[in-house]
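With one protein chain withheld, the remaining protein chains of the complex are depicted in position.
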Amino acid sequence: MTQKTATLTISRFEPGKDTVPGTQSYSVPYLEDWVILDALNYIKDQVDGTLSYRWSCRMGVCGSCGMMVNGEPKLTCSAFIRDYYPQEIRIEPLENFPVIRDLVIDMSDFMDKLTSVQPWIIREKEKPVSEGEYLQTPEQLDSYQQFSQCINCLLCYAACPIFGLETDFIGPAAIALGYRYNLDSRDEGNDKRNDVIKDVNGVWECTFVGECSIVCPKHVDPAAAIQRLKVESAKELMQTLLMPWGRK
Amino acid sequence: MIANRPDKSKLYYPQMPTAWWFKKWNYFFFLLRELTSVFIAAFLVVYLIQIYNMGLGAEHYAAFVERFKSPGWIVFHVVALIFAVYHSITWFKTASVILTPHVGSWAVPPWMVTALHIAAWMVVSVIILLLFVFV
Partner (left out) sequence: MKKIKTMEPLWWGLFAAGGMVSAMLVPIHIVLTGIAVPLGWLSEPQALYQLWPVRLYLFVLIALSIFHCGHRIYHPLFHFVHRIYHSLPEFALRVIRRPVAVLVYGGALTGAVATAWVLLGL
């Protein structure tokens, strides 16, 4: 029996040589249990060593292998070829990001935005180690846990048309992670974070398209985080306007 | 912060196509959802003009309402109704993302929040209908 093959049409871009990306088609063996990442690794190992892309854990926890598969942002380690076969599969770099080479995008802008929301526990005074751990009940953990599942894979940024149109928007993942720390009972940094998250380039750019939550592979639901922050913000402004003596 | 930054001069910067809302079904439905506000605003303006005419006197108002009997106006209102209903349903679905009511420690699931909103919507509509008919 001859080996069945699948066809992948992949975006290629060489910096310094190309001005716009082109495509190249490859034929790979079709195996029932292969994911797209397997096909990419096959191409790089056996067919074309110049193909460039990011990957690491190959099991959906590192967030490295995000790419556009037939126009949808996906983790290529979790997208099975059998779900697309026998149609041709189009692989492109994540949308809305500058392309460095082939399927590798420039995520430095995201890293800056992520840092700006200070995604770590902020405390007025750190408890000394001798005093023991910070205790947290299961309910307190529950309140922020889903938002802590973010693996920074950037699929939500590729899905968000607002991020595509407004590059200053800090974006779903950064806001969801900021929210995760706001909700954490051990954290005291809400005010510092909200200066960024609740500013015009934060939640107020979002028009709740909702695609971010649909494509998220870890079910973080950044859209929910953003809308809840809007409600919180509206309540805070009401309080400030109607009871100015209330808060410092 | 980030040690190795790519050479910005060699990057390829993709542009979003102008008709980005046709790229995906979900983007198209999003646009449709936002477009509902145009039809709702249009209806409200028409309604306001109708109320204004009501204030001008009975004959004025009767003549105005005559115009609404034309097929064109009926179609406008039916189309506006379809968009208004789509607006309501999508609004209640988005509300279920934001509102997470708890009964004790049990979290009300999103579909139930939407269903409760729709039920409230039906009740409110019936109340307005009854006020309209019987008062």
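To keep things simple, chains are lettered A and B as they appear, and every chain counts its residues starting from 1.
In the analysis below, a contact is a pair of C-beta atoms (placed from the backbone, for glycine too) under 8 Å apart; a residue touches a chain by one contact, two chains touch by 3 or more.
Quantities reported herein were computed from a predicted structural model and do not represent experimental measurements.
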Practice problem: For the chain that's been dropped from view, list the shown partners it touches. | Solution: A, B
Self-check item: Option touching the unshown chain, where B:Ala80, B:Val97 or B:Val113 are the choices
Solution: B:Ala80
Quiz item: Of the residues A:Gly49, A:Gly132 or A:Pro244, which one touches the chain left out of the display?
Solution: A:Pro244
Exercise. Would you write out the residues of chain A that touch the absent chain, in ascending order?
Key: 162, 165-166, 195, 198-200, 204, 207, 230-231, 233-234, 236-238, 240-241, 244-245, 247-248
Quiz item: Which parts of chain B are in contact with the chain that was left out?
Solution: 15-16, 18, 20, 31, 34, 37-38, 40-41, 43-48, 50-52, 54-55, 58, 61, 65, 68-69, 73-74, 76-78, 80-81, 84-85, 87-88, 91-92, 95, 120-121, 124-125, 128-129, 131-133, 135
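Quick note on the criterion: only the chains that are shown with their structure count from here on.
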Quiz item: What is the distance, in whole Å, between the centres of chain A and chain B, each centre taken as the mean of its C-alpha atoms?
Solution: 30
Practice problem: Over in the complex, which chain B residues touch chain A? Could you list them? | Solution: 1-2, 5-8, 10-14, 16, 20-21, 23-24, 26-27, 30, 34, 94, 97-98, 105
Exercise. Could you pull out which chain A residues touch chain B in their complex?
Key: 13, 15-16, 18-21, 71-72, 95-100, 106, 108, 111-112, 115, 139, 161, 164-165, 207-211, 213-214, 221, 223-224, 227-228, 231
